[in-house]
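A protein chain is absent from this complex, but the other protein chains hold their places.
Right after this comes chain A.
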Amino acid sequence: MNWLAVRSIYLFEMNRWRRTIVQSIVSPVISTSLYFVVFGAAIGSAISAIDGVAYGAYIVPGLLMLSLLTQSISNASFGIYFPRFSGTIYEILSAPVSPFEIVLGYVGAAATKSILLGLIILATAALFVPIRIDHPFVMVLFLVLTAATFSLFGFVIGLWADGFEKLQLVPLLIVTPLTFLGGSFYSIGMLPPFWRTVSLFNPVVYLVSGFRWSFFGRADVSVGLSLGMTFLFLALCLAAVTAMFRTGYRLKA
């Protein structure tokens, strides 16, 4: 293992994050806080509790997931897309590093950023709504797994994209809708049976459900299934990255 290279890429990416602290931390924290203000403090009191959890608190895990997914994807995809776009990728390709080390550096940094951001948002949420975490270990497990998985997914998008539009496309057209429809703001048990079944094809449902269970002990689907789906998605992303590197896809002519 070329640990020094992994460290170099990781620190390079973390540095980039520090330089753009406003876009990368302040703005997601503010926009998420607005949800807490609106749903938690303002209209949340007019909505009845779900599964015995006050609505303002009920939506916290889902909103955390939403930022976790979008930030992981955008961070990781940009991290690898930009060197491809600017040409500085030549140095990474010519260095004595394995694909695994490259992925570890980039995805590790992207996941770290998302986790930190998630924790900051969680702390912010606690200012507006009463939060309890019944299963902190499982909560951290979901946080880390989701950050890693979707950073990996973002990395795949960053390798695949051949323009800035495509970089925005997947988060905007797929991930955000899936998150909103994935039970972030409601329990899928509240849906008519047909739509409940349709929802089960939405991978985000499993993430939100499992994550919410770690907070309040209530879930739409079993926690084991949630965890299993998360690992499945992680495995799919790993397979995609491996295949891309093996063929030099969009990296090497």
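In the analysis below, a residue touches a chain if its C-beta (ideal position, glycine included) is under 8 Å from a C-beta of that chain, and two chains touch if they have at least 3 such contacts; residues count from 1.
Note that contacts and distances are computed from a predicted model.
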The complex's invisible chain, by UniProt name, from "Peptidase M48", "Acetyl-coenzyme A carboxylase carboxyl transferase subunit beta", "ABC transporter ATP-binding protein" or "ParA family protein": "ABC transporter ATP-binding protein"
Touch with the omitted chain, as defined above, among A:V97, A:L152 or A:L207: A:V97
Chain A, residues in touch with the chain not shown (by the definition above): 2, 4-5, 7-9, 12, 15-16, 19, 86-88, 90-98, 248, 252-253
